[in-house]
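Only one protein chain is missing from this complex, and each of the others stays in its spot.
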Amino acid sequence: MMIRGSSWGDRLEAAAAWLLAFLWAAPLLYALWAAFHPMDFVSRFDLLGPITFDNFRSAWKVAPFARYFVNTFLLVTMTLSGQLILCTMAAYAFARFEFPGKDIAFILVLVQIMIMPDVLIVKNYQTTSSLGLVDTILGIGLPYMASAFGIFLLRQAFKQVPKELEEAARVEGASWLSVLLRVYIPLARPTYLAYGLVSVSYHWNNFLWPVVITNSNDTRPLTVGLSIFGAPESGVNFSVISAGTILAVSPLLIAFLLFQRQFVQSFMRSGIK
Amino acid sequence: MKLDRRTARLVYGWLWLLPAAVLMAAFTHYPIVGGLVSSFFSTPRQGRLSRFVGLDNYAVMIADPVFWQVLRNNFLYAMGTIPVSVCLALLMAMWVNRKFRGRAVVRTAYFTPTILPMIAVANIWLFFYTPQIGLLDKICSFFGIPGHSWLGDPSTALACMVVLAIWKDAGFFMIFYLAALQGISPEFEEAALIEGAGRWYFFRRVTLPLLMPTTLFVMVNATINSFKLVDHIFILTKGGPDNASSLLLYYIYEVAFGFWDTAYASTLTVVLLLILGALAITQFKYIEKRVHYQ
Partner (left out) sequence: MKRSVIRVLVGLALAVAVMGGTVAHAAVELNMYYPVAVGGPITKVIDDMIAEFEKANPDIKVKAVYAGNYDDTRVKALAAVKANQPVQLSVLFSIDVFELIDQDVIVPFDDFATSAEDKQWLASFYPALMANSIVKGKTWGIPFQRSTIVLYHNKDIFKEVGLDPNKPPATWDEMVAAAQKLTKKDASGNVTRWGVQIPSTGYAYWMFQALCIQNGQELMNQDGNKTNFDHPDVVEALQFWRDLAAKHKVMPDGTIDWGTLRQKFLEGATAMMWHTTGNLTAVKEGAKFDFGVSMLPAKKRRGSPTGGGNFYIFKKASPEERKAALKFIKFMTAPELTARWSIATGYVATRPDAYRTPTLEKYVAEFPAAAVARDQFQYAVAEFATHENARNKKFLDDAIQSVVTGAKPPKEALTAAQQQAERVLKDYR
């Protein structure tokens, strides 16, 4: 941006931006610091207290974080796989086929962008229960697999593929499936990547529906595990909770810090439309 | 049986759409309709089957002071989070868009809260807000201000939620503004330079109007979020004190899974859906007019 105020003004602005950034990062930094120090020093805010790994040891012993990690990983993988398949197929239908009721169907899809399964917990619980999927990882992911957002994005992406490419493939005698696999999907790769990152982030962090549908440690994802971890009967120890929290958020946080550009680009891309 | 080309496309179209359509119908459309129907029946309890009660549940809801409280809370909460997070997001985007030292770090700092699960950050903020031994009170005592039971005072509990929500979402919205800002053609800036326009003038007359679609998009998103995201309530206050920090979706959860009163929960859900529906109509009427879809 070329228009500049005075150079002092610039410096002041940079300082303000930095201050806000510090405020924004403060909670996480605080938790990081607290996780490595004993509780006494944490509440006295004694910055130079001894470093300890005890909190992490306690947290790891107390709650089965390993299990929670596995569950969460299975959950996001399963959900994303389902989404990729179902949304690709639906987007293909909307982008390249004419059929009666197409417009109404599309409007119905758009409904889900505003009204997501999260707000429909009462009825969805009953449905999932009658399918026998309560306390299963599939049960957590199933309501989200037909993702209106995904259908929307992919439809946009498919529509931008030049028709000539499809025609060329059809001339060679390719079936609809073949055209999808050889022409559309490869060309929509950036959209898939973007959508994948957004979906993984969303479902890694999702809480309300998982807490409703899971009952036991076999299926609980990290978010639900964290919530019971932090709400025990007799009292809380913030250092241990910080340690547990840091454990739970590290994978996504590290992935984010390493692949920042991709993350940011994904969210940007998915929002532009 | 060979179908002609048009019919083939028709059939295939529906076939490709079918799996997604089935799932979406099951988990989005059916619950909406089914929930509405359920709201006209009573909750089955031991010894009493579910029976048609017409508008009884709605009468109970209108007479329920907690319902009005959570509705009021939700609107206050929305009023508190939306303007501030949108403005902050714009400010952050403007800043990050300029070149200065440490820009990437600053952008990371702004965006990180978005990546973390709300449950995790709520655990951290719970300790901030803890009276006497929590960080906020410690900072207050450092400056000689008396500490306070932030989460325990009905007049501040909701505000605490609002602050947390702003902190979490502003960075997320910043991204959309960033994308939009980078899409503004540099010709505008060049023209403004030539005409000797100041920064503020440029911002007001050029940038803001060009960002209008993004602003509307972000605002709608923020509004949906303020009705949809209730994770922090589970950790911070469980809706207290005396429902001062409870929101509609949290109340629905309490009624459905704490009291097992599914009929009343369905009734409350209908209200939530009406609100979200109204928002949807607003979005499609005003925003779609300005942004072209293919």
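Order of writing sets the labels: A and B. Residues in every chain begin at 1.
Just so it is clear, a residue touches a chain if its C-beta (ideal position, glycine included) is under 8 Å from a C-beta of that chain, and two chains touch if they have at least 3 such contacts.
These numbers come from a predicted model, not from an experiment.
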{"item": "Given B:N57, B:T114 or B:T130, the one touching the chain that is not displayed", "value": "B:T130"}
{"item": "Residue in contact with the excluded chain [from A:A26, A:M39 or A:A174]", "value": "A:M39"}
{"item": "Selected from B:T7, B:S50, B:S141 or B:Q182 as touching the chain missing from the view", "value": "B:S141"}
{"item": "Hidden partner interface residues of subunit B, rising order", "value": "45-46, 66, 127, 130-134, 141, 144, 146-149, 151-154, 237-238, 240-244, 254, 257-261"}
{"item": "For subunit A, residues in touch with the removed chain", "value": "39-40, 43, 58, 61-63, 129, 132, 134-135, 215-217, 227-229, 231-238"}
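The working rule: only the chains that are shown with their structure count from here on.
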{"item": "Separation of subunit A from subunit B, taking each centre as the mean of its C-alpha atoms, in whole Å", "value": "15"}
{"item": "Complex contacts: residues of subunit A adjacent to subunit B", "value": "1-5, 10, 13-14, 16-18, 20-22, 24-25, 27-28, 30-31, 34, 43, 45, 85-87, 89-90, 92-94, 97-100, 102, 105, 108-112, 114-127, 142-146, 148, 151, 156, 159, 176, 201, 204-208, 211-212, 222-223, 226-227, 230-231, 236, 238, 241-242, 245, 248-249, 252-253, 256-257, 260, 263-264, 267-269, 271-272"}
{"item": "Partner subunit A, residues of subunit B touching it in the complex", "value": "6, 9-17, 19-24, 26-32, 34-35, 38, 92, 95-102, 104-121, 123-128, 130, 133, 135, 138, 167, 171-172, 175-176, 178-179, 183, 189-190, 192-193, 197-199, 202, 217, 224, 227-228, 230-231, 234-235, 249, 252-253, 256-257, 262, 265-266, 269, 272-273, 276-277, 279-280, 283-284, 294"}
